[in-house]
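For reference, the structure I am asking about is given below.
Of the protein chains in this complex, one is absent; all others appear in place.
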Amino acid sequence: MLAHLEKYFRTERLPHIWCPGCANGIIVKSLVEAIDKAGLDQDKTVIVSGIGCSSRAPGYLNFNTLHTTHGRAIAFATGVKLANPELNVIVVTGDGDGTSIGGNHLIHGARRNIDLTVLLFNNSIYGMTGGQYSPMSPQGAKATTSPYGNIERPFDICNLVTASGASYVARGNSYHTSQLTNLIYQGLQNKGFSFIEAISTCPVYFGRKNKLGRPADMLKMQKEFCISKEAAEKMSAEEKAGKVITGVLHYAELPEYTEQYQKIVDKCQRR
Amino acid sequence: MTVTDIKAKLMQGNQACAEGAIYAGINFYAGYPITPSTEIAEVLAERMPEEGGKFIQMEDEIASMAAIVGASLTGAKTMTATSGPGFSLKQENFGYGIVAETPCVVVNVQRLGPSTGGPTAPAQGDMMQARWGTHGDHPVIALCPSTVQECFDLTVKAFNLAEEFRTPVLLLLDEVIGHMRERVFVPQPGELEVVDRIKPEAGTQNYLAYQPVDSTLVPPMASFGDGYRFHVTGLLHDETGFPTNNSEVMGSLIERLHQKIERGREKIVIVEEIDIDDADVVIIAYGCVARSAQKAQKMARKKGQKVGILRLITVWPFPEEEVLRVAEKAKALIVPEMNRGQIKDVVQSAVVGKAEVYGIGNVDGEMVSPCQILAKIEEVL
Partner (left out) sequence: MSMNAVKEQLEPVVVNLAWCKGCGICYSLCPTKVLSSNELGKSIVSEPNKCTRCKICENHCPDYAITVMGVKK
């Protein structure tokens, strides 16, 4: 970790603002390891985020970093990428930021298959504003705005993004870190819209409200309820009940947006 | 220049705006269709790839505004265009552009509101939204063309001011100007000034993206990809670009954002004065209504009435000094506009009782006519 710390973090800004035991820090580590594995040039890489606890990540990372408005990271990132397709553009977002206020930009980014790698930190709650339910909070979950239990059904966000047209969709979690690193790495390799849902924890709000124990207990729960796609294929429906499937959930070779646009530019300029 | 060199073209206001953007060197346009601004997008969808630039139709106006700020950070000259409802949606990210000091141009072809209002009816009802539409205390630059030629020229000017002052700039058209066709003299390359943003000097060590280096208070702006790896946020920040809770630092950022525009006032504030010197009555007008004002003024002069015009080409920052100067000589000021007195009220507070101020406010989608203005002149003389 030390070598990566010096190279990829703005160490003078650490320790970060996240609460003790918040898994966001673990996911950011996987992101950095994936970037290292992919060998991205830091000068040519832009990390864009919205607003939320998770969206604070770019401030700690030694790249070109853009902390935008709530929900809009993908829209800003679309401008960055289309204006200069040579840049590697990564988006960091939360479940509220990315699927609620930013849900429209998420599906349209996927539909365009524009070359962005979107890492969504899913802690099932609005952390930054103090624990309100999100479109990814499970049914029955307690939050400050669902004191009697959440009656809304959560998104299966990976399904939604797949259906919207993304070329790469994966899900990982903050316990299985090397799997997560690998999933992000593959997303970075894909030329097109890559979406990785990373199951995170918010021990302070989601954990306390729903009596899930200490931060370590929440990580151990992930270890239990997350099963890889490969393992799931060998399991019966009963065995799979209550489990969350991780791994690469969708991949398709599709034309990428900025490349398509460049073809138009080339054609117009030849005229 | 010989007469044959001059390229005169019949153009629509919106088209002139699009062509002006190309003259200014636009690299990136993002927008969402809305009457009466859509032609700007349609022209640029065709023209941008020809010029090697990029056009994208985003999913909404919020995304369009976000995309042009993002693109600007890579060094591109960027623009979006919209009308009333879309202008409302852009406000949050417009404010982001101000705080993050990202040059870009936002065009609002005004239509009758509020809400969906009258999509094809002209209005000037967004003057105050232009000033205060985004939350918090912020400076704003807004220009208001009255002719199709000015749609071209002021679009170039808007890009120049955006680049020079590192800020979003508003161009406030109205349905009349946007859809009107007039002859436009398209300037040759080099004929109009085109300004590019100041980048950090080559070899700058320890570049700070929000540190002004001279009395303009405008920090040099690097692009993403240049190798400086800086941080941009809408949170109030210090000169490094990183957020702070320090009240002194937060306050001084807001002050600097205002000060940089104040200091640039001479370059930013443009007015046109017509027959002001001996005028008893001065009409203060902008946008399409300035055309009726000109007609009325000529007719009044023919009748021997001493009437002049102060045309506001820059509306924000408000030309207070210019208005006050006029008020010191004239007896009465008439502010005709297609709203219920949004600019009249500003004039009133600028003249501190030095002259009587009268408004004419149409909110029915009908142009303020020269007759309406002439009647008001009779009334106040």
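For this structure, a couple of remarks:
In order of appearance the chains are A and B, and numbering begins at 1 in each one.
Here is the rule we use: a contact is a pair of C-beta atoms (placed from the backbone, for glycine too) under 8 Å apart; a residue touches a chain by one contact, two chains touch by 3 or more.
Keep in mind it's a predicted model, so treat the numbers as computed, not measured.
In the full assembly, the chain not pictured is in contact with A, by the touch criterion defined above. Note that of A:T177, A:S228 or A:Q262, the residue touching the chain absent from this view is A:T177.
Checked against the hidden chain, the listed residues A:P20, A:G39, A:P147 or A:G242 yield one contact partner: A:P20. Mapped onto subunit A, the interface with the missing chain covers residues 1-2, 5, 9, 14-16, 18-26, 29, 174-175, 177-178, 203, 214-217, 219-220.
Please note the rule applied: only the chains that are shown with their structure count from here on.
A straight line joining the Cα centres of subunit A and subunit B is 38 Å long.
Subunit A meets subunit B in the complex at residues 13, 42-44, 46, 48, 58-59, 62-69, 72, 75-80, 82-84, 86-87, 104-105, 108, 261, 264-265, 267-269, 271. Contact residues on subunit B toward subunit A in their complex (touch as defined above): 27-28, 30, 49-50, 52, 54, 56, 58-60, 62-64, 66-76, 78, 92-93, 96, 224-235, 242-243.
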